[in-house]
Structures are given as C-alpha cells and as structure tokens.
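Below are the structure tokens for one structure; questions will follow.
Missing here is one protein chain; the remaining ones are kept as they sit in the complex.
A and B label the chains in the order they appear, each numbered from 1.
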Amino acid sequence: MSEIIIVNNLDGGYEVYVGGKRRVFVHAVDNVSLILRSNEVLGIAGESGCGKSTLAKMIYGAIIPPLVVRSGSIKLQTRKGNFVELNKLSIEEMRKKIWWTEISYIPQNSMNILNPLKRIKDQFINVFKYHDMNIDKEEVMKYIKDTLISLSLPLEVINAYPHQLSGGMRQRVVIALSLLFNPRIVIADEPTTAVDVVTQRIILSLIKEWREKNKSSLILISHDMSVHAYMDNRVAIMYAGNIVEIGEIFELFKEPLHPYTRALIESLIRKGDKTLRKGLPGLPPDLTNPPPGCRFHPRCPYAMDICRREVPPATTLGRDRYVKCWLYTGRG
Amino acid sequence: MAYVYRFKELVLKPSFIIPLVIFVGMIIYAFVYPLTLTINPGRWYYAPIAQPPSLKHPFGTTSTGQDVFLLVPIALRNTITISFVAAVISVLIAWGIGSVAALSQSQAMRTALLTLTDIICVLPGLPILMVIFFTWRDYLTIPLIGVIMGLLGWGFTARAVYSILYSLRHRTFVLTSYFTGLAMYKIVLKDFIPYLLRYLIINIVGTMMWAMGNEVTASIFGAMKMEEVTIGTTIHWAMYYQALLLGIWWWLAMPIIFLVIFVLSLYILMIEIDKYIFARARVTWG
Partner (left out) sequence: MHPLIKYVLQRVALALLVVWVGITITFILSRLMPFNAAELFISRMLAQGHSLTGEEIENMKKQILELYGLDKPIIVQYAIFLRNYMITGEMGPSFAFFPSNVKDIIGKALPWSITLLLLASVISWLVGNGLGVVAALTKHRKISSVLENIAIAFQPIPFAVLALSFLIFYLLVLKLPIPGAAFVSITSPFEMFIYMLRRASFPLLVLVLFGWFGGFVGMKAIALKMREEDFIVYAFLQGASTRSIRFMIFRNSILPQFTTLVLGISRVFVGSLLVEYIFNYPGIGYILQSAIANADYNLMLGILFFATVATAVAALILDLVYPLIDPRIRYPGQG
C-alpha cells in the first residue's frame, strides 16, 4: 500500500473582512499532517465547525479566497507515479489535470446540487466537456447507461430533469457523476447528512462497493462516528483545526486515547446499555481567537497546567497511531 | 460584538445629510414659498415674454408671459401632491390585497386576488388615465387626479407585498409561532410589521415616482387639466409653443431639472433610511 496523498504541516483558514475594514483570520486548519494510502478509507471526524470540511477543500485543491493556505504542503502521487504539490498548482491546472480524473468530490447536500435546467444525460456530457474529452457520442451514452445500471437507476432517468427524480435518485446520480472517470481518490464531504438512515445505508453501501471494486481511496468526512465505524479503515479525529488522534478504526474504538475521542465514542448508543448518554460540556472554541496551549483544555476533564500553556506534540504509539495530548508524552 | 448602526452615524453621513437638505429645501420652495406670493404665477402675461434668465427673472420667462422662477414651485407642489396622494391610495390598496392574498386560508380567494393583480399589472394604466383625465378635465382637482392614479397603480406593489408576505409566512419562525397557537394577526403584528416597515417606505417612494411619470406623460399628450400648473403641463405648454425650436430652453429645462433633483434626493434618502432600518432590524433579530 503506497502513500498517494501526503499532507505535511498544513496550516490555513479564512481571511474575512468585517465591515469592509477589519481583517479577521479564522484559523480552521492548524498544522495538520496526514497520509492517505492507496486502497483505503480514511475518515475525518469531529464536531461541526472543527475544520474538517475546510481540510477536505484544501486537499481537493479548491483553495480560492477567502480560503488561504499559509504554510505546509499537500503532495499527490499521480497515476504516472510522480508527486505534484497541489497547493502550488493554479486552479486552472487543478481543473484540467487533477479534478475528477485523479481526485473527485461528493459534496454535502447532494440532493440539490444538480443544475435544474439540464437533463441528467447533459449533466454527464457536461463533465466530459469540462475535461476536454472528445469521446464519441454513442460511446458516452453507452457509458452513462452502464453507470446508471450499476447504480440500479432506471434508464428513463437519462432524459429526465433533476426535479423529476426523487431525492434518493438525485443523490445516486451525483455519486455516479463523481465516480464517472474512475478517480483514484474520492473525497466525500458529509455525503449522508440530511438523509434518513435507510437511504444513508444505501448510499454508503454504494460508495463502499464501488471503492472495493476499483481499489480506490476514499476520504470520508462525517460528524457521525457510526458512519466511520461502518466505512473506515483508519480515522482521524479533528478538534478546532487540529488532528488530535489518528488510529486504525477498531483500535480507536476499542481504546480511545484522547479525552475528546473518548467523549465522542461514549456518546454513541450501544446495544444493551441503558445508562444516560453523557454529553461533552462546553462549546468548541472560536477559531478566530483559539485558546492557547492545547485547544481542548477548556473542556477537558483532565486538563493540567501545561495544557493551558503549551501545544501538545504528536506522540506516536505504534504504526498508524498517534495522539496529541500531554497525558501520553510521559512529561505530564 | 455585532456592528451597530447608530442613528447619530446616519445623521452625520454626507450621503444622508446632503439629499436631506436638498429635499427640505425643495419642500420649502414648493409648499412655503408660494404662500408669500401676491400674484397667481399661473396667470398669463404678467411678465415680459420669453426673457432669458437674468437677475430680475432668475429662471427666465415664458412665451406666455410667466416667470419660471414663480412657476416652478407651483408646478412642483402640484406634481408632488398628485404623486403623494396616488402613492398613499395605491399602497393602501396594494397592502390590503397583497396581504389578504398571502395570508388567507382560502385557495379560491388567493387565486381570485392574484388574477386581479395580474390583470391590473398587464392593463395599460396610462391610456385609461389619459381618457379619464381628458374627458373629465373640467371636474378634476389636483388631489382627485392623485386618487384616480392610485386606483389604477397598485398592481406591482400588491405583487411585491404578496410575495414578501407569502415567503415570510412560510419561514420557520412564523410556522413555529403558528403551531404554538399564536393567532395569525398577532404573528403579523409581532413578527411581520418591523420587517415590512422598510418595504412600506420603498413602496411609497416607488409609486410616487410612477405617478410623477404618469402625470408628466399624460400632460405632454395634453390629457390633463391643462389650466393647472404642474411639471407636466408646463412641459406641455413649452412644447406647444415650440420652446425648443425658438431656443427658449429654460422653459423646458427648469421644470425638468427641479423634478429630477427632487426625485433623486427623495430616492437617495430612501436608500439611506432603508439601509439604516435594515441594519437595525438585523441587530434586534440577531
């Protein structure tokens, strides 16, 4: 399993102007390092507003103002085997060489993201056009039909407009669009929010099957730990712009190390458990003015003096497992 | 801390204070100044004929022997009166019909009112007005002209009011109030009125401008009570006496310039007040 995306000390956020004058920096991604291997599912979990969608946007390379990258790098191994630095490419280069062919994207709210004035087939044909692919029209149609069949969508869909389809069908069309060029990496940003659990299951299974068949990699963003439990190989826990813990999914569920991870997992409903779920008191910090030291310390039940002063380093505990917490540095 | 737009800030803003001064000046010129006059400036031949602007006649005189400096305030007063009456009448009708259509539970009522509104919108109001004004010219007074215009000019406003109220009604906070048992009229009082205040101002100013346009257009065609001095009738007589060909440009230009300045100052005032109300409303509602 080779590494196909290497994120190194990535640091960035949003530069927002308040009232047209005062500049505010929302520090949404703070010194993040990650790797993604081929043929694996990496989950990113955390509360809303913790920066996980921003991280996804950066990895996808959609870095347009007000989003800025201040330092660090994102390296991608292309199909040819060489590495390119995504944050050095222009949007134009990203669009032509990377997007949809190397990395593709399944956005949030995927029920309402199809152009209401285009037939489904034109939505597919447009994607071919965007990437300057001059493929024979019949071939394209055959390809679209095959894709629709594999997603168990009726063929009439091809001539329909989005408003004629049900929400679930539209979502499947969006997934079909994202997987059109068999990308090696798919970033799915909360693909199943605002969907009932049955549809959620269908959609996740679709993505899962496709991925296993194509041996592609998936970065799955979700606030829902049960989704991660179902899908992931590894999961990264994000809090206030930091990745606080990464681990193989079973290990992480069996033995959560960071106090925040523990709180997340404890909030899940377990079979047979009748005790009241515990919530985590407090609110996530304001990213325009994050607390000093460990960003979690105001809500942490184990907070010590050093947590308030210094940022905890990453402590590696075996392969694929690290945690950023003073409890595990041996210095506490 | 949220940014608060204070009243003091509004008052000190040049883009508010300058149009305000102009507006007040215009109102004084049009409504107070004529009270000091001893002659009726609408009468013909009390001044020399077709004199260019001079110290004695700052805006010049007309071919019909009227002093433009005395004529313009009367014309402005009458045109403002017509348009204001028209705006009040039409906005009242529009709000009545628009809000009943949006808030009524009966589908038939809504369809009927919306169809009526559509008809009024498509119906060419001005030709109707011109026929009415021309036929009954001997029976008209200045406020009555405004009333008649108001009766025909509410279509667009009603449509806007309908869509604003309709979308408000279906917002979550309103539904919440409704399902917790608050009566519809209480919701209107509590939740809608502050939000709608800004549209009321916009509607009135917009309809005033529409009415001024109609007054001027109808007068140019001669379909108006031609003895009354308004901006439109002044332009009509200037064109009738070939003012442009004879080079008596001030006869045409002065009423136009004053109308434009009045309209612009009113419009900019409206924009600034609207910005203020909007900013305040956002602060109070979080």
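Heads up, the rule we're going with is that contacts are C-beta pairs under 8 Å (C-beta built on N, C-alpha and C of every residue); 3 or more make two chains touch, one makes a residue touch a chain.
In this text the structure is predicted, and so the values were computed from the model without any measurement.
Taking every chain of the complex into account, the chain not shown here touches A, B. Only one residue in the set A:N9, A:S48, A:N126 or A:T316 touches the chain that does not appear here, and it is A:N126. If you put the hidden chain back, the residue from A:K80, A:H163, A:K274 or A:R319 that touches it is A:H163.
Note that of A:N9, A:S48, A:N115 or A:N182, the residue touching the chain absent from this view is A:N115.
In the full complex, the hidden chain is touched by subunit A at residues 60, 62, 94-96, 99-100, 105, 107, 109, 112-117, 119, 126-127, 129-131, 160-161, 163-166, 177.
One chain is missing from the display, and on subunit B it is touched by residues 115, 118-119, 121-128, 130-132, 134-136, 138-139, 155-156, 159, 205, 209-210, 212-214, 216-217, 220-223, 232, 235, 244, 249, 252-253, 256, 259-260, 263-264, 266-267, 271.
The rule is simple: only the chains that are shown with their structure count from here on.
Per-chain Cα centroids separate subunit A from subunit B by 55 Å.
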